[in-house]
Every structure is written in C-alpha cells, then in structure tokens.
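Supplied in structure tokens, the structure appears directly below.
Every protein chain but one is kept in place in this view of the complex.
Let's look at subunit A:
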Amino acid sequence: MLVFLLRRLAGHAVLAVLAASLAYLLAAAALRPRAEFEDRSPRPPAAVVDAELDRLNLNDRTPLADRYRVWATGVLHGDFGRTWQGDPVNGELGRRLLVSLRLLTCGAVAGGVLGVLLGAWAAVSRHRATDRAITFGSYLLLAVPVFVLAVLLQIGASRVNDATGVRLFAWVGETGPGASGGAFGPLGGLGDRVRHLLLPSATIALAQLALFCRYQRGTMLDVLHADFVRTARAKGLRRRDALLRHGLRTALVPVATYFAYTSGLLLLGAMFTEKIFGWHGLGEWLIDSITRGDVNVVAAVDCLAAAAVLLAGLASDVLQGALDPRARAGAR
C-alpha cells in the first residue's frame, strides 16, 4: 500500500509541476501589473516603475522565459515571491489557507454527510412524499446561485436576530470586535467565532448537500433491489439494517471518491462565499489578485489549488481502496 501511494504521489508531482508552470505562464502573459503602478498618483517616473517591477519579478519587458526561470527557482526553494505591495507571498498564503480551511472543513463535511443521508433516505422512500420533498429541495438548491443563497441566508438570519433580540448570527469576517474581552473571556471568543462560522458554513454545506443528495440517491437506487440486500434480509436482518449495512455501505463507494475530489476543488470554489461573508481566504485573495494583476499571488494560489486537487485524487484512491476490496486487487 505504501509503495502504491508513493508511486501515485510521484506521478502526481509531475502533474502538479506542469499545472503550476502553466498557471504561472498564463498569469504572467495575461496580467498587466504595470498598469497598477502607472496609475498611482502622482504618476511615478518610468524608471522607478521599471525598477520596482524588476525587484518583484513582474516586469513585462523582461522576457517571459527569464521571469519564469526566476519564479521557478524561487518556488523550488520554497519561495513564491512577493506580492504587488512587496510582502512575501508565503506568509500570507499560509494565513489565508488556514482561514479557508476553517471555513470549509465544517461546511464540506456537514454537507457531504447530510447529503449522503438525505439521498439514501430519498432513495429508500422512492416515489413517496419524502422523496419528492427531498428531490424538490435539492433541485431548488442546485438552481440557486451561491451568492443568492448567501444573501437569502443573511436576510433570514437578520430576521431571526431581530425576532429573538439576541445576535445569534453574525456574518461579517471571522470575529467580532472585542468578543474575547467580554464577560465570558476566551469562551466568549470561541462562541463568537462559531457565531460567525454558522452562516458561511451553512452556505457551503447547502450547496454540497444538494449535489451529494442527488448523487447518493442515484447510487442507492441501484443497490435498493440488489440481490445482496435481499440475501441480507433472508438472513434475518430488518429492512432498515439490511439497507444500511449492505446497501448504503456498497453505494457509498462511488460517492466517497467523488467527495474527495470535490473537497479539493472547493478550496477555490468557495470564493463567492468568502467574498460575501468577508472571510479573507484563498478564493477572495485570488479574485482580488487577478483584478490587481498580481502575478505571483495568482500563480501561488493556482499552485496550491493544483496540489489540493492532486492530493484529493490521492485521497480518493485511498478511500476507494479502503471501502471497496475489489479495487485493491489491482493496486497491490
């Protein structure tokens, strides 16, 4: 198993290098950081702009190959260069990665688990009211764009806050000012964080949930009348137990691998949520950097995303191997 994983990792590393390089080349060729510098008022002299751009390795008058060489050498030494303002990318990247992870972990896990359960439930009660309600709900969620969903949730939350008179929900940034200094001390700080986490997590979870619900319902329907579920019932298992232990367990295999891949992609896919809720995560950073023409940041975030997708692929292989003994045979 370990050898298999290492081999996979090596193969994936090649892909990651390719993806990151292409991302850098595209960003460096398409984005125009010079415009940002020239727009400053008072307008700096051309020589100063050039010197500044050269220092940041952003000068579009340097040949692309040379810039790429400088960037790649830096990346190989673990240095993603500097942002447009001259700060190191590395520190900010790490900080924002943690922000994104805090936001996404709860949402993705909750969405995946709830989606699987709802989908399985819908499949089991196919053509009945429960199934119709779940199906309708998931289609509705799929049809609503994330930013509309987020705004709707904010409106709903503000109504709840008004009605109860307590600020149950908060939706700007990660923390409110002065919460940990309040009457409850650090506990209050934690509570404040949770309060800020609820809405954006729910946004992500709902979008995930709808997707997984549909997918799980499909795979579950395939096994609902499978012979092995019938065998399990012939052994004396109740319908519910047979469906859970034998049906859901088997139907989970394709969904689990799908879950791993979507989680990898989510790292950037949460950009709308981050923007709307004022979380300074990776998605938000990427959007802002593209508008500013901040080549090094764009390349660094893309590089991280490529690594995340490939790691997700690896995780999906491991999950598949763990869940499905038939997949293990070829891997040994």
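Basically, a contact is a pair of C-beta atoms (placed from the backbone, for glycine too) under 8 Å apart; a residue touches a chain by one contact, two chains touch by 3 or more; residues count from 1.
The rule we apply is simple: contacts and distances are computed from a predicted model.
Taking the options "Cytochrome c-type biogenesis protein CcmE", "Monovalent cation/H+ antiporter subunit G", "Outer membrane transport energization protein ExbD" or "ABC transporter ATP-binding protein" in turn, only "ABC transporter ATP-binding protein" matches the UniProt protein name of the chain that is not displayed. Here one chain is not drawn; of A:Ser100, A:Thr250 or A:Ser289, the residue touching it is A:Thr250. Among the residues A:Val89, A:Cys106, A:Ala170 or A:Ala232, only A:Ala232 touches the chain that is left out of the figure.
Within the entire complex, the positions of subunit A that touch the omitted partner chain are 4, 7-8, 11, 225-228, 230-239, 245-246, 249-250, 253, 317, 323-326, 329-332.
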